[in-house]
Structure formats: C-alpha cells, structure tokens
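One protein chain omitted, others in place.
The first chain written gets the first letter, and so on, giving A and B; residue counts start at 1 in each chain.
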Amino acid sequence: MASTVVTDQVTLTVNGQSVTVPKGTLILDAAKKIGIDIPIFCSHPKMAPVAVCRMCLVEVEKMPKLQPACAVYVADGMVVRTTTEQVQKYQKGVLEFLLINHPLDCPICDKGGECPLQDQTYQYGPGASRFDFEKAHFDKAVPLSDKIVLDRERCILCWRCTRFSEEISGERELALIQRGVHTIIGTFNDEPAQSNYQGNWTEICPVGALTSREYRFISRPWDLDRTASICPGCSMGCNIQVDARHNRIGRFQSRENLAVDDGWLCDFGRYSFPTFQRQGFEAPRVRQDGKLVEVSFEEAIAAAADGLAQARGAVAGWASPAATNEELFLFQRLFRQRLQSPHIDHRAFRPTWPDPDPDDMTLPIADLERCDYVVVLGGQEVIDAAPVLHLRLFKSERRGVKVLKIDAEQGARAREWVPADAQAVGILATVSHKKEATDLQAALGKKVKGSVRRLLVVRGPNGRGANDLGILPNFRPGYEGLNGQSGKGRAEWGKGGIGAAYIFEASPLHAFEATEDERRWLSGLKTLVMHRFRASPLDDLAHVIIPGRAFTEKAGTVTNMEGRVQRIGRAIDADAVPDDWMVLQAIARKLGAPWDYHESSDITADLLDLIPQYAAVDRGERVLWSERT
Amino acid sequence: MGLKPVLTKDFGTEGLRQLDAYERTGGYAGYKKALSEIKPDDLVELVKKSGLRGRGGAGFPTGNKWSFLPKGMYPRYLVCNADESEPGCFKDRYLIEESPHQVLEGILIAAFAIGCNTAFIYIRGEYLPQYEALESAIEEATAAGYIGKNVLKSGFDVDVILHRGAGAYICGEETALLTSLEGYRGEPRLKPPFPAVKGLYGKPTVVNNVETVANLPHIVVNGADWFASMGTPTGKGTRVWCMSGHVNRPGNYELENGTPIRELIMEHGGGVWKNRRLKAFQPGGASMMVLLPEHLDVGLDFDAIQKAGSLAGAGAMVVMDETTCMVDAARRYVKFFHHESCGKCTPCREGTFWMSNLFDRFEFGEARPGDVDLLLDMGYNIDGRSFCPLGDASTWFPRSVIKYFRDEFEQHIAEKGCPFRKETEAAVAVA
Partner (left out) sequence: MPLRPDTVAKIQDYARRYPSAQSAILPALWAVQYEQGYVTDEALAEVATHLKLPPSLIEATSSFYSMFLTRPEGRHEVMICVNAPCMLRGADAIVAYAEQRLGIRDGQTTSDGAITLRSTIECLGACGGAPMMQVDHRFEENLTPDRINAIFDHLRTAPAFHEQPPAEKKPARRTPTVSGEITRSGPSGARARTRKASK
C-alpha cells in the first residue's frame, strides 16, 4: 500500500509540471498534488489499488501501453501525460464501454447530481453512444438488507464495496458473483446483509447501484442543505454531515476525520437520523389536578423553577450524555449554584460506578494503529458500544498490530498474551469494565518494557464531556473533588431524601431508561420535570414536560471518548421550541441567576474560562489533562 | 529442420503411461542425474545456457524466469500450468496423455532447481482423463520414491499437488492461475509484483508450461549444447505444433524450431483437404493474428512469426481453406473471448460483449455500413487498455481479418448475410 514509510523523494513531471513526492506515491496522487485531476472509479485512497475500471489510464513516457495512474508508482524522471489525444480518445472509449450496460436512468436515480459516473461522462465522455443493441439486464431494486437497495444494472463493477467488505470491515459479506458481463455483486444466496457498516457502501459507490433505503427518492443532492456535525450514535464522535431538505433530515453522511472515524460511519449511527426527525409541534404540559394540560413554554418553565426550588436542595438532576457541553455547563451551574444541590448525574443505573479520570483516555483512537498489541477487554461488547472502532482495529490488524478480543473477566489471559518486549500496548474497554481495564493496565505496566495505555468507551456522544464538566455527584468540572461535599449519585436517589427531579433527556438514543425501582421512586416525587426531545416513558409520571430540541436542531460542542472536543451544527430550524440551553437559563433566571447568554457560543466562551483545556476545540485536538503514558 | 521428435520420441511405446515402461525408455534418468550430480544453481545455469524459452505463449527464457526468485526467500512454489485452453491448442493434453511421467519428471527437476518443496499442477477441469493420468503417475512416482521426503537420499523433499480447474480460460494467465489455485475467482492480478517475487500465497513462485517442463529431462540428460544445437538462434529446440482445421492430417507434430510453416501444413498435415486452396492460417491459437499463403515460408519460430505480423503463442496452427468465412471464424473467437472474459476490467468485459453483438449482426445479415470501422475503433479502445492479455488478444484476430479480408465484411453488409453460408448450405443439401 501507498503508506509505507519512505524517505526518498522522487521528481517527475505531469503534463510538463514538475512535482516532487515521496517514493511509493501513485501517479494519481502525485498529479493531484499539483492540481491535476485524473478521473477514477475503482481507485479509493483507503484500499489497495486494483486498476479494474481502467478510467485512469495515462501516458507514461517509455512505456508502450497506457498505464493506470491509480496503480503505478512514481519513479524519478518519469514523464506523465494525462491530456494527450490518445488519452482523451481512450477516456471517451472507456466511458462508452461503461455506459453500454448502464441503464442511464439518472432522472430517477438518487445518485444523480453527485454521481462520479455522471460527472465524468460530462467531463470526459462521448456525447453519444454508438451501442445500439439490447443492454444486458439485471435485477433492479434488490433489497440487499433492510438498509440498502441494490440496482444491479447501474453497477459498474468497480469492486469498491466488495473490497470494503474484505479490506475495511473484514466481514467478507459482499462478493462478486458470476463472471464476465454477467458479474454481479451480492451476499451469499442473496441473504440479507448483516454488516453494521453498509451505509459506507452507498458512499463509496461511484454510481447509484447501492443506495440507502431511508434516502430513496428523498432529495436531489443540489437541494440539500449541508451542516457539519457529529454523529449522535455513541461516544466515538464520528464526524458527519447532516443533509437536510425542506428542514427535514435526509441523511447523515460521513465527513472524514482521519483521527476519529477514518471516513466511515456505522449503520447504527448513520441510520439513527429518523429518531431525530421532528414530528410536528408539541406543546409543553403541566400537571394540574392530576392531569397534564398544555401551557406556554414560559408557564412550563416557571412551573419547573417553582417545583424544583421548593425541594430546597433535595433535588436530583440527570442530564443525558448526549447533551452539549454548553448545556451541561449550565446544568451543573443551575444545580450547584441555584438549586444548592450536588445531586447530579448523567450515568445509567448501576449500584456503583468507578470514578472517571483523565487517564481513561490516554490512548487516542488513531494510536490504536501505532500499538503493537491491543487488548479489547470485553470483545464484542466494546465494538457494540462504538462500532466504528472495529474498522480501526481491523485496519490496525492488517498493518500488523496484534489484537486480542476477550471477555472482560479474562484479563489473566491478556497478561499472558502480551509479551514483555511489547513497545506500545493499548487496552480498550467499556466504562463498565474500568476496574478490569485498570487492573490489566497495572499488571502489564509491570510486565512490559513499553507504554501501556487505555481508552474507555463511555456512553453517549458527550459522555466524556459530562465527566469533564462534572455531571457527577462527586466531581466539579475538571475532575476536581468536592472535599466531602459530595452529593448523591443516581443509585442513591431512590434511597430517600430527594423530593424533586429534573430529567434532561436530550436524546432518545441516550435516555434515562428508568429501572422498575426508579419508576416507583419517581412516581412518589412532588415534582418531576421532564425536559426531552421525544415522548418519554416517564412522561406519565411528570409534573412538567418541556419539549426540547433534537441533536440536529442545536449548536454546541461535544467531547468524544478520547477527549476530542468537536462542534455540532444546527441543521434543522426549530424556532418554535426554545433551545435546550435557553430553557436551562430561563429556569436559572427565575431562581435569580443573572445569566444573559444570547448564543450557545457565548456559553462556550465562559466554559473555556473555567476549563482552559477545552480551548482544544478550536484546534480540532484532544483535551489534554495531565496526560501520563 | 523438419520433424524432430524429442518430447514425442517414445510416444506410442506400449504402456508408456506406466512408470516401468517410461523408465525403460530412459525416464527419470534426468531427474536422478540432477539430484546426484548437479547443484540446483548449476541446473538453473544449464537451462539458461540451453536457451529454452517458455512454451506457454509468451516465450520468456525459462532459466531467467527461475533466476528472478529472490535469494533466501522460502517457501517458494512451482506451478505447472496445464490449463491449456487456447482454442487451437491441444499439445499439453497430448503430452500428458501419452507420457504423464515425462511431464512429472520435468516438474520434479524444475522444483529441485529452484528449491521448491511443494509443486502444483493446475490442470483445466475439462481434462479429466489427463487429470487421472497425472494422478496415477504421481501415485507411481511417490511409491517409487521420486516424490516424498529425502528423494533418493539426496536430501531433497518434494510434494506434488494436482489441482483441477473448473472451466475458466482466464486461469491460463499465470496470475489468474495463482489466484484460482488460492481458491478465489480466477481473476488476474496486478503486476508488479511479479509471481517470482510474490506469487502463490504471497511467496516466490515460478509458473511453467507443460511443454516447457517436459523439455527439462532431455536437457539434463543430453546437455545444454545438444539442446541449443536445435532450432534457430533465438528459438532453440523443438515445439509441438497443434494443427487443426482444413488439413488432411490434423494432429500434433513436433518440429525443430525454424521449420517452414509450408512444411508443417503441406507435408506433415498432408496439405489442404479436399484439394482446396489455402486461404489463411493462424499460428498461436485463437488470440493470434491471421497470416496468408504468402507467409508460408516463414519459419516456425517466435521471432520469425512475430516479424510476419502474428505470434507463435502456444503453438497452434489453424488452417483455413478457400470456403472459410473469415467473418464467422472471427465471430467464433470473439464469442469465445466474450464467454471467457473474467469481467474484472471494463474494456474486456464490455468490449467483448459489444464486439460479440456486432459480429452476430454480420452473421445474421443486419450489419450496416460503418460497422467495420466501429469494430476497429473498439479494438483501439480494448487493445493495450485491458487489465490482462485476454482483452487485448480478443481484438487481434478480428482486426487482422479486417486488415486482410475487409471485403468479406463489406460483402456481409451488402448481401445482408453470410455469402459463404449459402455455399455451405448447398453443400449440405447435396450431401
């Protein structure tokens, strides 16, 4: 692959322009460096060259045949020409070939407008085809799975999706079947594809062969409003682009961040967007005489402030690990300063939780590739908690990293497995198995010569931010202890002494999820405020319901599992519903707070004053606490 | 020049397929000599010196191919290419059928020379009787101690795995053959890396044709000079030519390289059948360009045939008499390439499909003016643009036919059908 470490530089010319690149660079990439575009279909920067589509053939002096720029490495003194008459005539020829068995149904194809085949046909292709026979026919609209629809006529057999299945996800689920002009792609026996990474197939498909069921016939690409954001699916923090049309979410697309997602998304995250689709206006409600009645936002906020204040500090606050840092920052200030309550939490129910600390993220995601041994403590459980990690692990394995996936209880096996001369060891685990991870880290730290680092997968797109900002009964923002002033955590709320609760359930994907005991406890409260985007099972216990905003309807920052602070963008206007931070501010103002924020970015500024480390957000970097390795 | 039975010298000997008869004709003497007297590196030098060139089609010098294996990298593999599928070729089948041990002995010598402990024979699926012949030869040779651990106390370990294909011409291409042998679809691979560096299972690998390895026992026994004394300066030794088509005596003929084509067709083949005139002939098999009677005095030799405008390929000689419809001949080959295109690259996959449709149009009387130029233009877009030589070669015969017999295409257009078919049908009716 092109990425081998080389120090030698070579100089070549492309269309008369000189360019110097490292040895081991492909002609395609050398040309790109000086702004010369060579058309491609099969080539993909993350996959080994295959040179099957033959679109990128160029002239190379001293070579008798045209050469595939996507597969030929540069050499010193090489003379490449990409726009000669021969190349241009051939480009027309190969596009004519590609189109003879392509249905040309662009007017009804989802890919139209962002289709490399369409674009390159316009740029390099012939105006008309000389093919006047019946095209080869294949199945159309094949349900490849519940997520993907396959059109076998549109497929140009570039092998990107099958190579993804082999080289990127390693699942080897998609394959080429039959041969010659009859070749198709498919799963074994056309059984539904099981992969959790299928959406990526649609993004790398250079034609409209693989499309997302959820996006079928939804929009033309040029009608989409595109907003950069972060995937709300888990704590991985994959970068996405929210594509919306007429103020409705059309799809989530990946927005490559090599340090985080490497350009990929999992299907859980990608296809979570219907969860965030707004279903019309919902009025706030307040319980009067046992019944929930519709009120204005102002009335609901006043009722919430009243109810919470009346508990005189005996009030519990739960904020979702999907809330933004700005919201969480206000949330903890509201509780600690205005409600005089340290009883805040963001975690799922569990009798005890290990305390978080900055060492939980000393291993950046991208560094998995640079370890020589990685222990996935918990195996599939870890992958399920952050599915895109699997792609990074598989990539690392292909590059020679040894990866051991074991149950969290099998730390002893991992201690045996990692040899003493290991240079860099990584441990991945979910936060539920922090103890096992730290025990293993300590043991390996004694055994091996090199570094041993860990990365804990937390819950929610901002689970790390919730820890950093002290949405915990025993830590202030920045992991500062409370000197004996600790409040009660979620597990203790039901044990008495709590009279009211505010549940800020920002995302349906990371909701409160009450246990039976918790429901019983919640139903006995004098005041329960539910501030949430989507109807919650707890609504029937609530005294005040304040509809909130969806993840896609707000701006702010979230912090991923490795401590990288990233911005989410407002893709959908929801002006009829006050922004979640505004609700928090309004409640606080009712309780006498002098807050006067106008934008969530104003809050970010205050947050940076409190936690200067968060300035990393402007550099796209990870927050470094007191990083030890 | 002329007939020179080297490989075929003992063919016809009763029971030659069996080990004892093969040994009575001097079989395995070369292997024993190599194991006991010659160091592997010297064996490579010997083959280099003999000037033996690969008989599979490309004619690459065999000794050089062996010496490209990177030093010190093991395991390394030898694969004998018995995937003979080129239309017009049936010599490997003949060599295996008549004397499987000769092929096997050649493989064992090559394996010893390159330091390979596991050799493979990839034989096409359609050659079932030949598969069985090799299977029992391997059994016999194993029982005789020629295959196994520490062969004849020489310290050389060798295993031979016989692998049967399942119907795919493309697997004759060496990288596709390796891909197929690894259990994948038989699609060719990018070169570089060449098989010598990264071949079967990613290890250094040599792929040699059946006829190539069958020469080795004779070179070892008789020496490089003996071998180099036969043939032409750049084409040493003999070749087995597979003659088919309109000759009186089709079949395999082993001739010294350089023998004129005229001698092969007119003498050994007994001339064109039915006292008809020769119209054209095609050396090398389906892939190669057509030649005309004026080329009859060209020698049967890689370089001479290339100079005449065709290629010797895998040693086929398809003879066509004056009644042959050249358009239909080209159509058959194009349909063959269309059928056998693996589908990996665009020009070959789509181009052979389109050409095949166009040729049918000529055959069925629907061709239009401009179709010949369209064929030529398609040839331009396929040849040299395809991933492997299959696509390139699909255009060579049709384009050479257009070059020499363009009027036949025009006739198909003008007469709305095949001008030869009427004659053929009339002949059939008379019979």
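Here is the rule we go by: a contact is a pair of C-beta atoms (placed from the backbone, for glycine too) under 8 Å apart; a residue touches a chain by one contact, two chains touch by 3 or more.
It should be emphasised that the depicted structure is a prediction, and the values quoted were computed from it without experimental measurement.
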item	value
Absent-chain contact - pick from A:110, A:173 or A:261	A:173
Selected from B:45, B:267, B:303 or B:360 as touching the chain missing from the view	B:360
Touch criterion as defined above, residue of B:106, B:250, B:299 or B:313 at the omitted chain	B:250
For subunit A, the residues touching the chain missing from this view	133-134, 136-137, 171-179, 181-182, 186-189
Missing-partner contacts on subunit B, residue numbers	75, 84-90, 92-93, 118, 124-129, 132, 161, 163-169, 180-186, 201, 242-246, 250-252, 286, 316, 318-320, 324, 328-329, 332-333, 335-336, 338-340, 342, 353, 356-357, 360, 363-364, 421, 425, 427-429, 431
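Here is the rule we go by: only the chains that are shown with their structure count from here on.
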item	value
Length of the line joining the C-alpha centres of subunit A and subunit B, rounded to whole Å	54
In the complex, subunit B residues that touch subunit A	168, 185, 190, 338-347, 349-354, 357, 374, 377-378, 380-381, 384-387
Complex contact set, residues of subunit A against subunit B	49-55, 57, 64-66, 71, 89-90, 93-94, 96-98, 100-101, 130-131, 133, 136, 156-157, 176, 178-183
